[in-house]
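My questions all concern the structure below.
With one protein chain removed, the remaining protein chains of the complex are shown where they sit.
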């Protein structure tokens, strides 16, 4: 293993990896395979499991695709994952996130990170009335 | 200071705190003041600043109120803030979050936390094409 | 091992643990041994190493003891460690932290957690002039 | 939006942004506007809110400005925010943080992150006597 | 939804949930279904996906089951997840983790959390020679 985590491309891919790449292309209607998938392709079992899970989780449902993508983005920024914040930002923009929407998302991410620590630091007890509400 | 962080109620509140409590009630259309605000009332300047910021950030805008609340909730769960996850869960439900929506939100929070670490651990480089897209 | 992590007290302590407990008492000028140390006493090597490191790190130096304790507290709250936030809050108060100081500490912890995410989310590049300044 | 998050400078700034930039310059006694503010200027409302909050939080009070800056720095390092750790390191040095002070700050940040996890992992219960002390 | 997140038991479970519960029992050779799975059963799709993924990830492979469980435990403690730290501690003990092993695991978790922040705070650049090694 001279180089760690090479980005696997089509020509080097096993049939199992190619099958996942093909499904990504078809599902997303694009020819492009992100570096994330090409890196995961170093472990075909994980590539398959993660893609399968992501496809299921991000499929249309009770939440619309843009909202889902923005939730993904907000979590990624909170975790400080640079790759994920960038790639899910691209994805969200592709699904219709405007500059104004992104600005509001960032404002919320900032506020939530602030109030999360205030609640912890002041050891705020859960309101009794919340118990039966959620 | 015999007891740390008492929950300040109306009768003990200074005029400055009362003014914030009144604005919370009016803005939210409720008589109830959450423990979070009553704890912050130990520091009136912070109470006022945080409430003012939150009111501005969560006001109607490019994103609808339910989406905003769900973004807040997703960040709070990612940070492991028990109080915030509970209170923003209550708020999101109050704004229309169904069980199905919450289930999808949780699925995304889980996946994002997973793939954030995969991207970091495999040191995935940002795709060149992302540079001009977001 | 019927019960996990018992709090080891004097009577159950080995000579190695007793020696650490004695040093804690003498260094702090108190008879009381916090639950943290009594839990760590389940692993005498770790108890000794952590106490020795903490004693060295928290000793008087370029920063005064109260500032050190408040730095410890700010980190503990940021990490959401309930035990540590409580015990270092007690320690900081014992060293002179007033309610006003704590309120300012909390305001900073909140702001820093907020702006940390804003800087990450907006991918702010480090200012060139910073390179030679720190 | 061809390029994400451009750093807004004076010539491109709206009057609202210019007013904030002017206040930053005046408050800090410098002509230089950090990249952080120039990035936030993509969303004038957030720029104004964050600057206003920061100005209030970091103003002289019960804690001296250097202590405040070091608390900010300790939180930023704990959160792994590279930009913030660098910029608040510059700011702390500008307010008098010596190499020895920084070394002690880092030692505390390291220890706190270590003992935070030990307390969590050993599930240390809060000492009864702490309840009335903080 | 009067009560949030009820723990679903056998009698209330849908056929889809029952099938997962049966597979958990068979795979683990136990009659007991942890609260985690009973909570996830509120969303059968997530229950099925998470169990399927976990079963695959934790299956015997290049790493032995005890090592896998201890890795899971170390991550859970680092994230401050009380439920996960407890349940994976139970699981690790069931697979042979002794008190001495746990003590060493905790010592490593503590040290890693400490040095992670030291490396970040001192902005240590990656050694050139590492580039080709991993």
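Each chain carries a letter (A, B, C, D and E) given by its place in the written order, and its residues are counted from 1.
In this section, a contact is a pair of C-beta atoms (placed from the backbone, for glycine too) under 8 Å apart; a residue touches a chain by one contact, two chains touch by 3 or more.
Nothing here was measured: the structure is a model prediction, and the numbers come from that model.
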Chains in view touching the one left out: A, B, C, D, E
Contact footprint on chain A, counting only the chain that is left out: 1, 4, 42-43, 45-46, 49-50, 79-81
Chain not shown, touching residues in chain E: 4-5, 7, 32, 34-36, 39-40, 42, 46, 50, 53-54, 57-58, 61-63, 67-68, 70-72, 74-76, 78-79, 81-84, 86-90, 92-94, 98, 100-101, 103-105, 107-120, 122-127, 129-130, 133-134
Chain D, residues in touch with the chain not shown (by the definition above): 80, 89, 93, 99, 103, 106-107, 110
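Note that only the chains that are shown with their structure count from here on.
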Interface residue overlap between copies chain D and chain E, same or different (over half shared): same
Rotation angle (°) superposing Cα atoms of chain A on chain C, nearest 5: 180
Multi-partner residues of chain C (at least 2 other chains): 4, 42, 46, 50, 78-82, 86, 89, 93, 103, 106-107, 109-111, 113-118, 120, 122-123
Chain contact topology (line, ring, star, complete or other): complete
